[in-house]
Each structure stands twice: as C-alpha cells, then as structure tokens.
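Here the complex is missing a single protein chain, while all its other protein chains stay put.
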Amino acid sequence: MPVVTILGNPNISVEDKREMVKKVSETVAHAYNLPIETITVLVDALPADSIGVGGELLIDRK
Amino acid sequence: MPVVTILGNPNISVEDKREMVKKVSETVAHAYNLPIETITVLVDALPADSIGVGGELLIDRK
Amino acid sequence: MPVVTILGNPNISVEDKREMVKKVSETVAHAYNLPIETITVLVDALPADSIGVGGELLIDRK
Amino acid sequence: MPVVTILGNPNISVEDKREMVKKVSETVAHAYNLPIETITVLVDALPADSIGVGGELLIDRK
Amino acid sequence: MPVVTILGNPNISVEDKREMVKKVSETVAHAYNLPIETITVLVDALPADSIGVGGELLIDRK
Partner (left out) sequence: MPVVTILGNPNISVEDKREMVKKVSETVAHAYNLPIETITVLVDALPADSIGVGGELLIDRK
C-alpha cells in the first residue's frame, strides 16, 4: 500500500515502463510520506479495439 | 471522467464492442448530465479458467 | 459476470442511477448474449478534489 | 456481489486457481453472511515487466 | 503483490474483516507460493443504492 494502477495502451517499451514506475513511485511515496518500498505499481494495457472515448472505439477515431 | 470498466468474457466481436461502447457511453453521459466526450469505456476480458462464480471456475460449471 | 464498474462524480440521484443501471445492464447483457441476471453493476464515486484531468484536479479546472 | 479481484503473476496453474477460488469464495461468503452463489472471483495477471515494487520492476529486483 | 480487492456491502464488522483478510491472505499466498508478507488486501464497500444486479439496484430487489 499504496497501490497505483496505470491502464494505458500496449505500445510502451520496458524501458519507458521502468522509468515511469520509478518516477511515479517516488512521487506517490513523497505525497503520502511513506517509504518507497510500500508502493506497488501495476501497468496494465488494453488494445485500441477495447477502449472507447466519447462513445467511439479508439480504432474508429480519426 | 466518468470511467466505465466492463469485465466480461473474451467472446465478444469488435462490432458488438463498438455498439456496446456507444450505447453505454450515451447512457452514462445522460445519467451524469455530461458531454459524451468525457466518457471513457474500458472493455477488459478474462478467460473462463480465471473467473469463479459460486466458488467454482466457469470451466467447471455445467 | 460480467462486472461493470462506473466511476463518476457523487452528484447523481438514486433515480438516475436506477435508470442508468437498468439500461447499461440491458446493453451489456445483449452484447455478451447473456441473461441480464448475470450482470453486476457497481456505481462508485469520487469527489472533485480527488480526480485529475490533464494534470489538474477538477476543483482547479475552470 | 461481492466481487473479489485477485491480481497476481501468471505462474499459477488452473488447479491452484480452482482451489484458491473455492477457498476465497467460502471465506468471503462467510464474512458477509451471504450464500456462496453470490460471490464472483476474478483472477487477473500481469507479467513481471509490468509490476513495480519499491520503484523497481519485478524483472529488475534481485 | 499480489493485490486482492474485495468489494462488498458496508455491513461487515472489523472483526469479520480481520478474520477474512487473514484467511484470504493465507489462501492467496499458498496458491502463488509466496510469503504472506507480499499480499495486500483491500476491502472496499458500496451502499445498496449503488449496486445493480440483474438490471435492478439492490434497494429495489425483494
């Protein structure tokens, strides 16, 4: 605890995930005044045919 | 915002997802009195060996 | 199963929730070709000081 | 309802999931004093390059 | 990691939560073959006017 879930698209490299997880964990640990060891970050992904914005699937938006 | 997450089985076609996302987004936008552009819908899926109902995996239920 | 989670703001009346839950359940049951009895809908809420869009809390956006 | 989500690693066999879902459902049904039929359990998984603990991806922790 | 989320109704005592969290953590730790220290359990709750089953709010079901 705390637990951070990031739901984005699958086009993110392991290097970008590594850097993102590090920075997000530092930011969240600082905000809650907790040791960084207590922070869990989960990076999940959904394809563009499974995400809708404004009533349209991302694959249909121009 | 709002964010809608739909967790179902993987046997849904892109066409059914498209129609479902459109209708759900319209319904939710109407209920919250917000423009449809603000609605995000995430359609996630789990296989039948990873869902339990009544203590049994779906693959074990008759 | 399926499980639908709707995360919105707290300013929604019970009547609007009732109608939204009914319509969303019908839409999702139809899309997955499942009886409506199998659909669970969870309507959660967060206050405007706990939601960020574009890097800003909703209470700070004009 | 209730809905239980278990987010773990992908290295769990169907047999272990089956037993886990049975026991967790019984425990949760007992705690809420509800029939086990009302319990839904979702077992989701993320790979080790998508989970961060203490600011580091699991693939980077020794 | 793993992270377990239990979404139920608010009518659960701290004692029942305590016992549930202990048993669920033991079960999940055993299933994933991990030390119990790695298990996080989050017990969330929604009121009966915010949960729909079969298209109806729980407050409307007999």
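A few notes on this one:
Read from first to last, the chains carry the letters A, B, C, D and E; within each, the first residue is number 1.
Just so it is clear, contacts are C-beta pairs under 8 Å (C-beta built on N, C-alpha and C of every residue); 3 or more make two chains touch, one makes a residue touch a chain.
For clarity, every value in this text was computed on a predicted model and none was experimentally measured.
Where chain A meets the missing chain, the touching residues are 1-9, 11-12, 16-17, 19-20, 23-24, 27-28, 30-32, 51, 53, 58. Listed here are the chain B residues that touch the chain not shown: 1, 3, 40, 42.
Where chain C meets the missing chain, the touching residues are 7, 46, 49-57, 59-60.
In this text, only the chains that are shown with their structure count from here on.
A straight line joining the Cα centres of chain B and chain E is 21 Å long. Taking each chain's centre as the mean of its C-alpha atoms, chain D lies 11 Å from chain E.
Each of the following residues of chain A touches two or more other chains: 40, 42.
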